[in-house]
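Shown here: the complex without one of its protein chains, the others still in place.
A, B and C are the chain letters, set down in written order, and residue numbers restart from 1 in every chain.
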Amino acid sequence: MEYTEKVMDHFMNPRNVGKIENADAVAEVGNPSCGDVIKMYLKISNDIIEDIKFQTFGCGAAIAVSSKTTEMVKGKTITEALELTRDQVANELGGLPAIKMHCSNLAADALHQAIKTYLKEHGRS
Amino acid sequence: MEYTEKVMDHFMNPRNVGKIENADAVAEVGNPSCGDVIKMYLKISNDIIEDIKFQTFGCGAAIAVSSKTTEMVKGKTITEALELTRDQVANELGGLPAIKMHCSNLAADALHQAIKTYLKEHGRS
Amino acid sequence: MPRIYLDYNATTPIRPEVRDAIVPFLNELFGNPSSRHLEGRHVKTKMEAARAQVAAAIGTDPERIVFNAGATEGNVTVLRGYHINYKEKKARNHLIVSTVEHPCIYETAKKMANEGYEVTFLPVNSEGNLDLDTLSAAIKENTGLISVMTVNNETGVIYPVKEIAKIAHDRGILFHTDAAQAAGKIPFDVKEIEPDFVTMSGHKIYAPKGIGALYIKKGRRLEPLLTGGHQENNRRAGTENIIGIIAMGKALELAVQEMANDRERIGALRDEFEQRVLTEIPHTKRNGGAANRIYTTSNISFRFVEGEAVQLKLDYHGIAVSTGSACSSGTLDPSHVIMALCNGDEEEAHSSIRFSFGKYSRKEEVPVVVSRLAEIIAQLRGFSPLYDKFLQQQKG
Partner (left out) sequence: MPRIYLDYNATTPIRPEVRDAIVPFLNELFGNPSSRHLEGRHVKTKMEAARAQVAAAIGTDPERIVFNAGATEGNVTVLRGYHINYKEKKARNHLIVSTVEHPCIYETAKKMANEGYEVTFLPVNSEGNLDLDTLSAAIKENTGLISVMTVNNETGVIYPVKEIAKIAHDRGILFHTDAAQAAGKIPFDVKEIEPDFVTMSGHKIYAPKGIGALYIKKGRRLEPLLTGGHQENNRRAGTENIIGIIAMGKALELAVQEMANDRERIGALRDEFEQRVLTEIPHTKRNGGAANRIYTTSNISFRFVEGEAVQLKLDYHGIAVSTGSACSSGTLDPSHVIMALCNGDEEEAHSSIRFSFGKYSRKEEVPVVVSRLAEIIAQLRGFSPLYDKFLQQQKG
């Protein structure tokens, strides 16, 4: 099991870590017993993701995937963000070890869930 | 499986090899399918083994045992020769590998058989 | 900065004396020990000397030692082959193993359970200790073998193998111990412990990987796993791993000589390390810390962070440690051993790191590792949702 350089870069220097105090959308996926918990905080304005931050308890892959996901959607519309798939994130990172593809690749789920909750709260779904 | 120096000496320089043309007693034991055939030739006079020679088809142990046996009984009485045991021969050689104790240690048998046939032929048994 | 290796329980470097002992066997001493010629006999003689070294190290005779490919082979051989010793071969098909055994026992036993054996997995308490009464109670009419390791590879907990052997023997049951992490590290004498079978491995004691030795008590027979040639007195077929055998003999001999010193020196390092981590880094917990433990091992859970992330960051900064055992690196499940200690608290199990010290560990490494660790844990907690939640709760 070996991580790509890109994974290691995002793991060692994760982008957008932390939380947004008055976030417009928040979601948490995973649970500690699986070894991965990812929480996403979004600042949305005019359907654009103006800011995004994450908190992750998890392995190197989980942290890198979280970081990469935030990077990929920051400044994008929420529609674009909803189209982002786990696989796209993994590809952008140069791939993930097979064993990590499912369990640790939860960031897109957190992102989607946050946006969907946001839409629902705004009566748009 | 390792042979003692004494075994190697008797194997490399076997004493009393060959046959005695007008032997007083002859016997052959073993068979080729076991990998060992020992034939003993004795010249006996006044119940003394004046000369003894052997022919052996067999492994190093079989040859060494044949050689040692002839050495041990040459000049001895046939009564003494009949008392010689396989174990004595093996001991004189400093021991034999366990696996060789039975199969290749046939020389005493050949000796005894030769003497017994001799005694029988002379109406003494 | 040279790297700092704190994963001696996973494997060890080959020590110089062992390397020197090997060299002739990479060169002129190449014969097959089964060959009758000089090339073979020379190697055979050296191989038997190595067997004597291994035997002496555990207080037994050379004939009791069978060389094989490692502790995995030894353990599987015992589990699969023990029953042959009993007239009641099929009848004695109940095994008792602990829940903290190495995967080569744990998984093999699980497999055997699927195949029709009866298997009892003995639990341990939150310190990793095994209760002897529970063990006694687990024994059945048809129990054939009890297998409990001497030293656990993840926590370092030492099990009371002498007492377990006695319990087993009182009930006519065979006792096996996996001593891969014990032989050469703590005193281990088969005359005192009286096990029926003991497994050892070379690469835990500064010999190469892929060599092991199995002790078989006099009178006990094991069905060989590898059959064919007459090697190892018909107890393990296959041309012998000579390099490994020579190395293991030498390594075990040296290990026993140096044991008392190592114990003191390495133990002091480990204790200092542990002390500092537990006091300087908050929310840490020693796994198995209250049990009788070997001096080399420290297993610590760092709450709110995941072990692999810690391990990776340490690695990046030149420090090698491990999460769980190396053998379980093909899975994502938390170590079954740490789980057994954590009373099912999987978060805690996911947060554990094993630090294992050895002959080349130096005192100067301790502060380097502790401070790096403190930094890394703080970083990771800095964006851990679990830590955040914990802080909120503290406040609230």
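Here is the rule we use: contacts are C-beta pairs under 8 Å (C-beta built on N, C-alpha and C of every residue); 3 or more make two chains touch, one makes a residue touch a chain.
Keep in mind that what you see is a predicted model, and the values were worked out from it rather than measured.
Trainee: Among C:244, C:288, C:334 or C:385, exactly one should touch the missing chain; which is it?
Mentor: C:244
Trainee: Just to verify: which one of C:14, C:198 or C:294 makes contact with the chain not shown?
Mentor: Looking across C:14, C:198 or C:294, the contact with the absent chain belongs to C:14.
Trainee: Where the complex has a chain not shown, which of C:3, C:171 or C:362 is the residue touching it?
Mentor: C:3
Trainee: Looking at the full complex, which residue from C:172, C:187, C:228 or C:282 touches the chain that isn't shown here?
Mentor: With C:172, C:187, C:228 or C:282 as choices, the missing chain is touched by C:228.
Trainee: With the missing chain put back, one of C:140, C:209 or C:372 would touch it. Which one?
Mentor: Considering the complete complex, C:209 is the one touching the chain left out.
Trainee: Quick one: which of C:311, C:335 or C:384 touches the chain that's been left out?
Mentor: Within the whole complex, the residue contacting the unshown chain is C:311.
Trainee: Under the stated touch rule, tell me which residues of subunit B contact the chain that is not displayed.
Mentor: These residues touch the chain not displayed: 1, 3, 8, 11-12, 14, 17-19, 28, 32-39, 54-60, 62-63, 99-100, 103-104.
Trainee: Which positions on subunit C touch the chain that was left off?
Mentor: Residues in contact with the chain left out: 3, 5, 7, 10-14, 19, 22, 25-28, 30-32, 34-40, 68-73, 75-76, 102-108, 111, 201, 203, 208-211, 225-231, 234, 237-244, 308, 311-312, 314-315, 320-323, 325-331.
Simple rule for what comes next: only the chains that are shown with their structure count from here on.
Trainee: Averaged over CA atoms, how far is the centre of subunit A from the centre of subunit C? Could you give it in whole Å?
Mentor: 39
Trainee: If you average the CA atoms of subunit A and of subunit B, how far apart do the two points sit, in angstrom?
Mentor: The computed centroid separation for subunit A versus subunit B comes out at 91 Å.
Trainee: How big is the gap, in whole Å, between where the Cα atoms of subunit B centre and where those of subunit C centre?
Mentor: For subunit B versus subunit C, the centre distance works out to 57 Å.
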